[in-house]
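Every protein chain of the complex appears in place save one, which is left out.
In this document, chain identifiers A and B correspond to the written order of the chains, with residue numbering beginning at 1 in each.
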Amino acid sequence: MGIADSIRFYLASQYLAWKTAISYRFSFVLWLIYSTFSEIYAVIAITVIYTVSSGIAGWSYYQMLLLSAAATMVLGAIYYHIESRMVVNKMRNGGYDGLFSKPYGLVTIMLSTSGGTTEISGFVSGLLVFAYSAIKLRLPLESVLVYLAVFGIGTFALLLFVLMLTALTYLLFKSSSFMNNFLGFLSTAASYPINIYGPVFSLLFTVVVPIGIATYYPAGMIFGKISPGAIAIVIVLSVLVGAISYKLFYAIMKHYSSGGG
Amino acid sequence: MEVIKAESISKSYKVYETKSRGFLASWRRKYLVKKALDKVSFSVQNGEIVALLGRNGSGKSTLIKILTGIMSPDSGTATVLGLDPWKERIKLAFDIGVVLGAHTQINWNLPAYDTFEFMRKIYKIPKPVFNKNLRYFVNLLELRRVYRKPARTMSLGEQMKCNFVASILHMPKIVFLDEPTIGIDIISKAHIKKAILDMRSRYGTTFFLTTHIIEDVSIADRILILHEGHMAFDGTVKELSRMFGNKRILEIKFKPGAQIDIGIGKVVYKGFDVARLEVSGKQIKSKRFADILANRNIIDYSVSELGLNELITRLYKRLEG
Partner (left out) sequence: MNVGSYLGAIEMSIKADLAYKADYLLNLFFKFLQVLLLIFIWTAIYLGTKVSSIRGFTLPDIYLYFLVVYALRSLMNMNLPYEMEDLVLDGNIAVNYTRPVNFPLQLFFMGFGEDLLSILLTGIPILIFALAISHAMLSAFSIAAFVIEVLLAYAIISVIGFLIGTMSLKFVYISSLINITWLIVLLLGGGVMPLNFFPATIQHMLLMLPFAIVLYVPAATFLGTISNSTILFSIGISTVWLVVLLGIATVAWNRARKLIASARG
């Protein structure tokens, strides 16, 4: 199955998902609005913090806004593709069985059909604040593009990681509350510079749960706080994390069995 | 030509059981290993319609999942169209269709047609072929007024028919159906059966269906019966009948109140003017039988085969000892 085919499946599924979401009309609009709240709150929290203090770890106000907006974008991208609760329910009662009989890889199938369509507005709200901060910081366009490139690689790796983890926690616990808690935790952690978390957690967020790949590191690089050499290492790590998660996911799915015999 | 071959397939599950009672019982859970399939072997030829029967929990759905590559067996091999379903699932997927009774693939909120379009895209069906296939199925299953409605407004029978269509729009060589007629009305059931027979005769499609509803099996060329993970029977209805002595049911109508002494077979039912007896195939051909039926008090009689229901009930009884 080539990449072109996987993309075709992805687009066809997204088309159906969007049509379905829009059919909810008013509810759909409501959900879109709700998904923006998390960015709204991040902005409020950071603004208040910068009003009462001189900020965090030497990052300026707009730099912090950009960082937390990036975190919102990552989480938005993740939730858009993987809604852990829905995934676990579907896995538990065999909702994927029909889909798994289609001529596409499991990763393609699951990433295309398991998300919350309305989470896109979370992503978009993050993108808007990101753009606003970038403008205020007068970032050159090439910096932004480089950032987005690293961000893209990191986010895709994280998607695979979260997918693998969701399958793993389903296998072990048959419930999604671990993932919900975990992603909430990551969402907070990624909004701030990783180096404030001490050496242990910094390592954790760089290598084990690589949220830094899409947020702190590229942001740090374009603000001159992190060397390009470090970024190169981080990109390699991203690719590794993505590849390992991909393999692990398939190994886990070998043991998958939905309810009923 | 053999299109499906199962050799000694086994698959087990962990089933959790809380053995002890009391407040903290859940802390000390034990698990049992349930063997869903135990060295199951069989084969299916091209163009056959094979029905897999079994009680709930007998391992039918597990077998379908293994044959379609959704699950891998613990031991044994499955070969479908010459491919290992688990290892070459994607390659095989273009040539098989899977209809799951328990989970419709039709989008709940949108017209069934949208799901059909989705299938067209993902199976890469050229537009003219798609239109031709769609016309064929819509006519065959009488869905003309149905397929542009959202699934949530359809009856269960209509949903299942649309689900059926969605799963086979790409005209696969083999169609697997897992409990396709659960809870649907008789007419829709008849449509689906008609569709299966028509596809088989027109396109040579092979059908492998599982069910626990015995009468659904009437369209099958061959029956497989799973019992507690074992293949308890593999053959035609005639062969099953022969297993139980080729019994027939003899129904006699006699003059009301007349005393008839048949003397052969086993009386199953005796009423005011009707009696039903179970006789063997041999007994029917005997001269004694012809003499008895010449009795003037007998107005009419008929001989019929043991129903599938009855045969299978006896098989289960025999298996459960």
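In this section, contacts are C-beta pairs under 8 Å (C-beta built on N, C-alpha and C of every residue); 3 or more make two chains touch, one makes a residue touch a chain.
Since we're looking at a predicted model, the values are computed, not measured.
Participant: Out of A:72, A:101, A:118 or A:166, which residue would touch the omitted chain in the full complex?
Facilitator: Of the listed residues, the one touching the omitted chain is A:118.
Participant: From the listed residues A:178, A:223 or A:250, report the one that touches the chain absent from this view.
Facilitator: Missing-chain contact among the listed residues: A:178.
Participant: Which chain A residues would touch the chain omitted from the figure, given the whole complex?
Facilitator: 27, 31, 34-35, 37-38, 41, 44-45, 48-49, 51-58, 83, 85-86, 89, 116, 118-119, 172-173, 175, 177-178, 180-182, 184-185, 188-189, 192-193, 196-198, 201
The rule we apply is simple: only the chains that are shown with their structure count from here on.
Participant: Roughly how far is chain A from chain B, going centre to centre by Cα mean, in whole Å?
Facilitator: Taking the average C-alpha coordinate of chain A and of chain B, the gap between them is 45 Å.
Participant: Under the touch definition given earlier, write down the residues of chain B that touch chain A in their complex.
Facilitator: Chain B reaches chain A through residues 13, 34, 36, 57-62, 65, 68-72, 89-91, 93-94, 96-98, 100, 102-105, 107-110, 114-115, 118, 121-124, 167.
Participant: Flag every residue of chain A that touches chain B in the complex, lowest number first.
Facilitator: Going through chain A, the ones touching chain B are 1, 8-9, 12-13, 15-16, 19-20, 23-24, 93-95, 97-105, 254, 256-257, 260-261.
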